[in-house]
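Removed: one protein chain of the complex. Kept in place: all other protein chains.
By written order: A and B. Residues from 1 in each chain.
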Amino acid sequence: MSEKIKVLIAKPGLDGHDRGAKVVARAFRDAGFEVIYTGLRQTPEQIVNAAIEEDVDAIGVSILSGAHNHCFSEIMNLLKHNSIDDIMVFGGGIIPDDDVAYLKSIGVAEVFGPGTPTDDTVKFVKANVRKGNE
Amino acid sequence: MNLEKMKESFNKWKSDYNKKKDASKLRQKKFMSVSSYEPEPLYTPLDLQDFDYFEKLGIPGDYPFTRGVHNTLYRERLWTMRQFAGFGTAKQSNERYKYLLKNGQTGLSVAFHLPTLMGLDSDNPLSRGEIGKDGVAIDTLADMETLFDGIPLDKVSTSMTINAPAAILLAMYIAVAKKHGVAPEKLSGTIQNDILKEYIAQKTFIFPPEPSIKLIVDTIEYCSKHLPAWNTISISGYHIREAGATALQELAFTLIDGRTYVEAAIARGLDVNEFAPRLSFFFNSHNDFFEEVAKFRAARRIWAKLMKEKFGASSQRAQLMRFHTQTAGCSLTANQIENNIVRVTIQALAAVMGGTQSLHTNSMDEALALPTEKAVRIALRTQQIIANESGAANVIDPLGGSYYVEKLTDEMERGVMDYFDRIDRMGGVLSAIDKGFFQSEISDAAFRHQREIEKNERIVVGVNSYCDGNGEKGGGDILKIDEKVEREQVAALTALKKKRDNDKVKSSLERLKNDARSGANVMYALIDCVEAYASLGEMCDVFREVYGVYEEPPMF
Partner (left out) sequence: MSFDASLVGRFLKGDKRACARIISIIEDRRRGYEEYMEALQPHVGSAYIVGITGPPGVGKSTLINRLAAEYLHAGCSIGVIAVDPSSPFTGGAVLGDRIRIGEIALDPKFYFRSLSSRGSLGGLSEAAVDVIRVMDAFKKEIILVETVGTGQNEVDVMRACDTTVVVTMPGAGDDIQAQKAGILEIGNIFVINKADRDGCERTLRELQSMLMMNPLNDKYETPIILAKSNIGEGIAGIKAAVDKHRAYLETSGWFSVNRAERNARAFKNIMNLKILDEINRRLSRAANYEEIESQVKSGALSPHRASVQLMEYIDKKILHHSTNE
């Protein structure tokens, strides 16, 4: 049947810069994904809870406020705490190279900086997402 | 001018042009502006056949102000060079302000960190990881005292980028001035105080639209009585553009927001000739030079007509539009960041050609992080070079009369009127916000722009073209905020909350609640609260309880 890839697009941080998150959400939609958009100012707890309830395959986090290290480590910790290993986490936003290395070391699959074509992001997720329970 | 001859030669040119076009000799299929507008290849007197000089332009300093709001423009006084700054603690920002003033900057501009913009104290769990990151952390009057320590508030003008809690920050500024011995009527500056664009684009809203507009009218009313030189609102297109809007959308949405505030103030019983001179605007300046210049010129003309014809403003001060401009942050690329200096130069020049009253030039590294001191200095020097070396400031509205610019100015005006009609048919701005109209218009434009870049229909140097493998990725020094800032800020707030007279805090907050409930002007109660060292979060909590909180409609 029509089993789709489900992606949660989350926008943590207190800022309201959702242009990137929305552009990416639309690109995923147009590529046939089902996108759950969480809205602004989600805490890591809310993001992980939403990912569980909606049974998504991947979590995309868009963050521009500068709080990325704090936010991603919380998300990765919460996933680990819930013994979830079949949800891929990726990110986008203004994130300095040093921090990107750190984020990858804690299990973030990829970080897409400003100017990344949306197609690249979509292709990456399509290629790397693990459909759970098959 | 012999129009017949003009038509003849134009038609000859056009047929030659079309031959080349049909033979695919042109270097692109489509020629379009940053806003995906496709201009004609040539403009001539034929485009301005019914052009009435006095109706469309007038002389500078006169209705409809298309050519500018002063009769001398930059020959008497240059625009204010105002660099937006603020980061970390109040003390760090204070040092940056002193540095900028010493370097010839003439106005201060305060950026607040996100928790302050959202009405949250630094000790709120939601503030974690955000303290001092995008601006300065202000929790109480104590922070504000440090921020302006040693700065002569009667001499500088201060612009504060604050919206949902603008009334509170204004109250703090008034209280600091009082401690410096500066009377309120001596204060000059601006609070952004434009909540509508928050629902439309920037999204740092707290309360629902109706009570938020009520708070704005409170500040307008208070300032018209006590702070006559204060700009009560900076009606902003900047963020609308940053969220992905076209130049036309930026202009139309900003102007209709402005119209909404004027209607609300008039409904309060305020005199349009008294409050309107204190309204100001804030626009974005992007890469498409002519489109931007036309936008600025059209903005003044439309606003003047609106104020005179719709609201019956009789004084010129109430009809003319003054605006601040910032170069487009969204145009900066993380690749080959030095190229951004050039982009900023073009954008800044457009703002000057468009007759801006003040200007912020972005620093080249802002696509990566907060700007370094060196990058900030180059950005300021860019303005100084335009002002002193380019000759652009010698002549008033030097592009006036250009066939293209006049035509484009007219088209901007017509496009704005079309948007006004559509929004009015929806029941006005609030109703269009409810329906997600603005959000989906902007989201469509942003998505189209991104796809154009990805399909190589739009060239961005260093991003999808001219990538030479050298220095595509940023580099250089990037300013980072020490995590220590967070600990210090929270510790200071905790200590202050213990030390202050908490009975006084409680009773002043109680008064605030009563005033908010009864619909009285809350400025007086806010000044009370501020002086008792009640925190921003505590005051906003009172408003949250009385007014509720806003969540946006999902819209893609």
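We adopt the following convention: contacts are C-beta pairs under 8 Å (C-beta built on N, C-alpha and C of every residue); 3 or more make two chains touch, one makes a residue touch a chain.
This structure is a prediction, so every number in the text was calculated from the model and none was measured.
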| item | value |
| --- | --- |
| Among B:377, B:435 or B:513, the residue in touch with the chain that has been omitted | B:435 |
| Interface with the undisplayed chain - residues on chain B | 208, 210, 427, 431, 434-436, 546-556 |
| Hidden partner interface residues of chain A, rising order | 1-4, 25-26, 28-40, 45-46, 49-50, 52-55, 82, 84, 132-134 |
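Just so we're on the same page, only the chains that are shown with their structure count from here on.
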| item | value |
| --- | --- |
| Geometric centre distance via CA averages, chain B-chain A, whole Å | 31 |
| Parts of chain A lying in touch with chain B, wherever the complex brings them together | 13-19, 22-23, 25-27, 29, 37, 39-41, 43, 65-67, 69-71, 94, 96-97, 113-115, 117-119 |
| Chain B residues touching chain A - in the complex, by the definition given at the top | 114-115, 117-118, 120, 125-130, 133-134, 198, 202-205, 242-244, 330, 333-335, 367-370, 443, 446-447, 450-451, 453-454, 460, 463, 473-474, 478, 480-481, 551-552, 554, 556 |
